[in-house]
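All protein chains of the complex are present and in place, except for one that has been dropped.
Up next is subunit A:
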Amino acid sequence: MEKPQSFTFSVYTENNLGLLNRISQIFLKRHINVESINASESEIENVHRLTIVVEITEAQAIKVAKQIDKQIEVIKAFYHREDETIYRETALYKMPINCLYDGGRVQELISDTYASIVNVSKDYFVIEKTGKKAETTRLYNELRPFGLMQFLRSGRISVTKEVMDISSELTKLVS
């Protein structure tokens, strides 16, 4: 049996109310858990882009991509393996203010991981780290013992490594 791996779906769509629901139901129907989802505008005017990350087999990914592509308001759906994309996720870590000065270990972590402090207040401060999931997870594990107050990771954003002229292909489709 083929092993599940991480796949990123890039779905170019019309901005239609209910479309997100329609697409997430395609995963639900097949009992596939969505790991992250991000909606944004795309490089083409009036075309939106969803970036969806799931753990499935490639055989499943091919079928799911076709099912997504088939939806009326989907302009085009692509799927990519992890190694085919350049991707980032942003994580925010809210920490108690005292650990910033406690022995300097937290400051060391921040500079070692190229994270940054984006906000400081009387009681807490907020660290931001952008990177791959493994990197934000590593920092999460390191910060936990210092009393991590809140943690949040964004949906994935990704672009393909291949030059793959999606834009011109899409422009053809939408013009």
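Here are some notes:
Following the convention adopted for this analysis, a residue touches a chain if its C-beta (ideal position, glycine included) is under 8 Å from a C-beta of that chain, and two chains touch if they have at least 3 such contacts; residues count from 1.
Everything below uses one rule, namely that contacts and distances are computed from a predicted model.
Only one of "ABC transporter permease subunit", "Pyruvate dehydrogenase E1 component subunit beta", "Cytochrome c oxidase subunit 1" or "Acetolactate synthase" fits the UniProt record of the hidden chain, and that name is "Acetolactate synthase". Which of A:E14, A:E35 or A:E135 touches the hidden chain is settled by the complete complex: it is A:E14. Remark: the omitted chain is touched by one listed residue; of A:Q67, A:T90 or A:T160 this is A:Q67. Mapped onto subunit A, the footprint of the missing chain covers residues 13-14, 17-18, 21-22, 25, 29, 62-63, 66-67, 69-70, 72-75, 173-174.
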